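Heads up, one of the protein chains got dropped from this complex, but the rest are sitting where they should.
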Amino acid sequence: MACARLARKASAAKGAINVIRAAGAFALLVMGMLAPLGRTQQITLILDDLTGAAFSAQSIKLAFVGGGAAAIDIGALTVGAQSWKHIHLECKQLALERARIACDEGVLPAGEKIPLSFSYATDQRVLSVALKPAPDETWQMQLRPGRQGNDLTIRMDGGRLQRVAAWWPPDLPKINAGVVDGVIEYEGDGRIAAKLSLSNAGFADAVGLHAGEKLGISMALQAEPDAQALRWRAQLAWSAGEVFWQPLYLKSANQQLSMEGRLDAAHLRVARGSLRYPGIGDVTFSGDYDLGAKKVTGAQASAQAIPVAALYESVLKPFLDGSTLSDLRTDGRVSAEVHLGVDGLQRVDVQLDNVSLEDKTQHRFALFNVNGLVPWRAREATQAAVTVKGGELLKMPVGAFAVPLGMNGMRFDLKQLRVPLLDGYFEIRDFAARAGTANWNWQFTGDVGGISMDKITAALGLPVMQGTLAATLPMVRHIRSTFRVDGALFLKVFNGSIEVKNLVLLDLFSKAPRVQADVAMRNLDLGLVTSAFSFGNMTGRVDARIAGLELVNWQPVKFDVRVASSAGDYPRKISQAAVQNISALGGAGAAAAIQRSFLRFFEQFGYDRLGWSCKLQNGLCEMGGVEGMEAAQGYVIVKGGGIPAITVMGYNRQVSWQELLDRLKRVTQGNVKPIVE
Amino acid sequence: MKLRTNSHTLLGALLGVAVMAAGCVTINIYFPAAAAEKAADRIIDEVWQLKGGVPTPPAPAPGAKPAEK
Partner (left out) sequence: MKNWIMKTLWLIAALFAAGQAFAQANLEINTPGVAAIQGSMQKRHGELAPLYASGAVGLTRDGNVALRDPAAVPLAQRAAVNGLIAAENQDRAALYREIARANSHPEWEGDIRNTFGQRWIDRAQAGWYYQNAAGAWTRK
């Protein structure tokens, strides 16, 4: 540091004004000796610069007001990376002694008046400054010559965190509370050691998506220069408080973060980092951050044998809110390794170890004992080998299966996935998923086979039906929020077949899913249908065509249905109960009329043809009967034939759909209960 | 077009109606604002339970705490 350069000038006005230009702190000492002050004298001292390695004060002006009081102006003060301009201090009693310059009761009028004291030991060249903005708050700074340049110590005791808020990057949530205690030691050779503890700290952003309250964090930082860089180590422990970082809510559990690395002008490098999260596990990581480009240029992280239940509850669940995975019971362990490159994610390896998950309250699905490795690469084709020991789908048991998932960047393929379901299976083939611009698009074909109808209908809570379920799924595509089935969906039920064409599902996962389809049913065995729905026995076969079917929230809002006897030779019989039920659909009176007539003596009747149609629109069903047999005042539903024969006519052309459903419900429920007369 | 007889006039009128009817098919149907307001009110009544006494049930909600301002 340079020695003092002195100059002295006398002024005519108001006694002598000494102007001293000095560089370096030592000027003060010289002045103290050379200028004994008289009572009326006002002396202005101009000290140009006072510099240490991490500290500098420029354009310092000392004005002795008289009576020992003085005003000090500092043009610019820099401590570390922070600088202040035009600092003005007032000192009630400035002591200028042989070995000491001191101000015990100074005031720093910075908005509020902050009590300040400083002293400068001229022989040891030690400058000490203490600020006491509040009775329980002290900021102390000591600048002294060290082995190499000046050493600086900053000590905080009850320091209000809001005072350093100005140092905080503006794009981060604002600090709004907290106290800091601790010491920062800076040595002239560039070494830094800091030990700080924050208590009752808080931060928040304006929109409330990121906030912390009552935080207790202790941290230690060491750094030393190494070539053109700084080698550093940091340890953080989070001991109190809570944080909400949309959508995560985390509570302190003595999480510990330790890192070490290098910092140079262009890069911040974490060579080794580890996060210990009690209850979840350890994550080790490393990474590079480009300070100029403000981006991560490379990183990797790995975690071993993390318990899935703890991970799901405290980390994953908030991200899945509102999805089908938002309420799971989970089990097992997962290990993962992630590599990040300049252009994003490069590889992810996930090892599953007996992972199970179950839809906790709605029981829609469950997967038990999932094991295997998923090795994903950004630019390489890989194959996941995952096995599932069992599961449940809509409360139906699912057997063991393997998932041979092919991956290549954001393209996922599945050649064949055969999942045992009840006593049969369903199979998905040629599944292909691609990441679209906004969401995933995928498609597959497949089939369902060998499932007993009685088992699946019982499991789904439907009327028990006989037969075997077999269905072919043509190409199913999911684009945006729309499922589209190209070709016909083919089901074999009731010894006949059902063909579903032009099937489109809109907003399947919303509150009001919408389904559109055209359905053709052929040769359904009426005996099986009527016994399944407890409708009174009928024998024969029917075809049904539903054109323009539209369901909203799984309820029909529009369709045009035509039911008619199938062509061909087969026994056609209709029971007394079925006749009554059909009649009851037309209103209560019709059924009673049959009861009163001679017809009640017969158990069964023969018929020639059945026919019924309903065109549903705006909640109204426009009905008709057997085609080509329209009578003037009604329509024929059952055309009699054989002995004894019966013909059922309908007269109401229009009926409210809801009313029809209610009647149907009464009829089918009435048949399962014993009739008491 | 100059109409000379009643029958011509009638024909013209019918033609006019036909044209108008045909025209109506292609006319843009403007948004029925008043009907939409009525529909909105009916739904709001249901969702907010505004019909039938107590306007809003003071049910406990996550994070509900009286305003501090």
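Order of writing sets the labels: A and B. Residues in every chain begin at 1.
Keep in mind that, in the parts below, a contact is a pair of C-beta atoms (placed from the backbone, for glycine too) under 8 Å apart; a residue touches a chain by one contact, two chains touch by 3 or more.
The shown structure was predicted, so the numbers you read here are calculated from the model rather than taken from an experiment.
Annotation: of A:185, A:349, A:507 or A:543, A:507 touches the absent chain (contact as defined above). Note on the undisplayed chain: of the listed residues A:263, A:557 or A:629, the one touching it is A:557.
Within the entire complex, the positions of subunit B that touch the omitted partner chain are 3, 6, 9-10, 12-13, 16-17, 20-21, 24, 29, 31-33, 35-44, 46-50, 55-69. Annotation for subunit A: contacts to the undisplayed chain at residues 204, 207-209, 211-213, 242-244, 246-249, 318, 321-322, 507, 510-512, 514, 552-555, 557, 618-619.
Definition applied: only the chains that are shown with their structure count from here on.
Averaged C-alpha coordinates give centres for subunit A and subunit B that are 40 Å from one another.
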